[in-house]
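With one protein chain removed, the remaining protein chains of the complex are shown where they sit.
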């Protein structure tokens, strides 16, 4: 059962006061808070089981190994994979994208090849491919976003933006497309990408590989990699109640098998001689050095927690709150992105007329409200809204309607502060 | 004051029983246990301050940012740097080495150039350079280790080992040497490298850069990067009472400034447009994506803890225990490495005649003793000892003479189990 | 950190805002991460800033800082302006959050470039 008040009891930080007000944490698209179940899992790991994994014969090492491998299994199941060897632990979504770039991209992207991204990618899923293309003499093709903040699958005019041509996905795809790297949900606008349509079009028109940035989708929606028909999915633990410093690259086994290692070192190795080395099998081939054991265990606990709520319920809660917020904020601020709440995750992006987003955020902080402001590591899409900076309130499982009401109330205060005389 | 019994009180895991015996944790070269001060710092971070860093205006984000940057400062001071921007947070020592390889190495190592490592490098500091050399057509030159397990600085004959020529450092260095990557303390044998001599010789004979693997030295000895005269130092937090998933690359500012970024993404970026991006300044240029905030804070707490003990005292304790252990084990097992305890950190590597190291480890585990066995991610040096696997007991601040006595006692039991009838 | 009356006032009604005819010095600076920009124009004569005006900027803090700093340096010797550092901004504006320091330093660095 999804009872927000009960859920809130699990999150110690929600008891904090900020500037004399109870914390209203609405910066969940940046990072989420941790339930005591996750914190306790980490503490239990360190207090009772900590040891280096995979190589030790002794009891602690066996316990630690089975705990982290059990976490891997849980995470596989959570995203709908029935092969836990497809789960590669990394630090965060950014590293996962870089892993694919260095391992698969370096080998498979050549001069004249094309990589397709959207205009609303997070910098991690934009700059990484920019750099690869620059290095290889490949071409980055950018898919435009429509007025509702949705990826433009087909139709519309090609236009120039920031000195680069942007266009529909249909226009961007071609015989030279080797990779399509697209976010499932925009972190700036919250818009949900029409992945089914996208995947179908890519598969029909090209032989390109597909990488999905699930940083904002995996935390809030039921994910079924088995049904998505894509090649890689990346996401970060810290955005789904998990610890910092742990993220996941999921890939289809066949493609992971073909990819050369990325980082070299202990654990990713079979036999080592001075003159040559052999790689370990999946997933360890991609996990060099001592892993973030406590992070893996903590992410396993986060997944348990989310599953106890039920991912369908989590999504329902997001939808409810975003619908409510969109309704409430109407007329009080300029709101960006999809007007239809069903097309967006729990993210509301806005500006108060004539007031800089950073000033809005700072005055709200004075009332205990934590929102984000600025470019949200998505500078191009913010600029395409005609803005230099935007304010973003984003909800998660522990947020309430009352917090939305409180935010809206305080927006009025912000306007008062900066009202011209 | 260094009182082991009081120190032990700080480590919750030391209260554990394993197979009915109190835990004797002697696998510290693999990873160390965590004092409650470190665990509490992590819990406090999550329960009271967690937020994404660097970009947020709100209070939690400011608190989190100042906590992680404060940790960076502490760590800089701890290793004798007066410029905290020289501290790059990574996952572990392995990633730090790979960062240097991908960023500096890719740019500066070309066909025919030479990279010098020792025969007793950890796989992370061997395979990484093997791969770079293979890719670039460069040559990996391997410095031999003498009968005492010490790096052979000069003298001795060149010999062939595993199909590769191994030689003294003096013989290995030449006009084409671009990089010398050497461990400060061997994780297999515990031998301390004569770094002063090595650095002097490299600087006199070549213009090569020097990378020091401090994974085993930083946890136990006072480190003064300001005086070492090297270019990079790498180490892992989990081997010095810190959390998993956090490590450090230290580099001289000038060299870090010149190095191109390694991983791309949020935070490591200044301005981003669709067509081009600019890099952020140090250290963030090398820290893509949401960092392991709790890991940074926890490592800061670990450094506080070590400094409260005093690094000179920590080293004295290591020396005392290793001297005691070497004395005690004499005649009871074959011991590898330096006979003089002053040349080694708290590591004793041994085998019982006719008994496989894994069997030794497993029988000892039956008595609650945790040691490591196998190749310790240092296959070449183990093979050069004429062994396929060795057993390793390694101590840290919380270990006692009584635990050494207990280990030695139980070695006798191991021999009994496998004694031929 | 709360915005003081004075900051709000300077942000709402910035002093020395607009073009400056006959300016002989000009300097423009921007903040990469927020995209905000400020441009100063000054008349410098006999080593003294005789008049100064600015345009641009984005947030309240950078606007207020530009306003207050321009008031402060008007009539100052160029040599003295060169000596100004972050401290002067904090003196003028009160305590500033670390995350917002870049806002208030933007006009300062533009003014220093003006006389650099």
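Lettered A, B and C in written order, each chain numbered from 1.
Just so it is clear, contacts are C-beta pairs under 8 Å (C-beta built on N, C-alpha and C of every residue); 3 or more make two chains touch, one makes a residue touch a chain.
The structure presented is a predicted model; accordingly, all values stated were derived computationally and were not measured.
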item: Shown chains touched by the chain that is not drawn here; value: A, B
item: Selected residue (touches chain absent from view) among A:61, A:130 or A:191; value: A:61
item: Sole contact to the chain not displayed, among B:145, B:363 or B:385; value: B:363
item: Positions on subunit B where the hidden chain makes contact; value: 355-356, 358-359, 362-363, 366, 374-375, 379, 383, 388-389, 417-418, 420-421
item: Absent-chain interface as seen on subunit A, which is shown; value: 55-57, 61-62, 65-66, 270-271, 278
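Definition applied: only the chains that are shown with their structure count from here on.
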item: Graph class of chain-chain contacts, one of line, ring, star, complete, other; value: complete
item: Chain nearest the global centroid, as defined over all protein CA atoms shown; value: A
item: Chain centre separation in whole Å, for subunit B relative to subunit A (CA means); value: 32
item: Touching two or more other chains - residues of subunit A; value: 358, 362, 374, 379
item: Per-residue multi-chain contacts in subunit C, two or more chains; value: 33, 97, 100
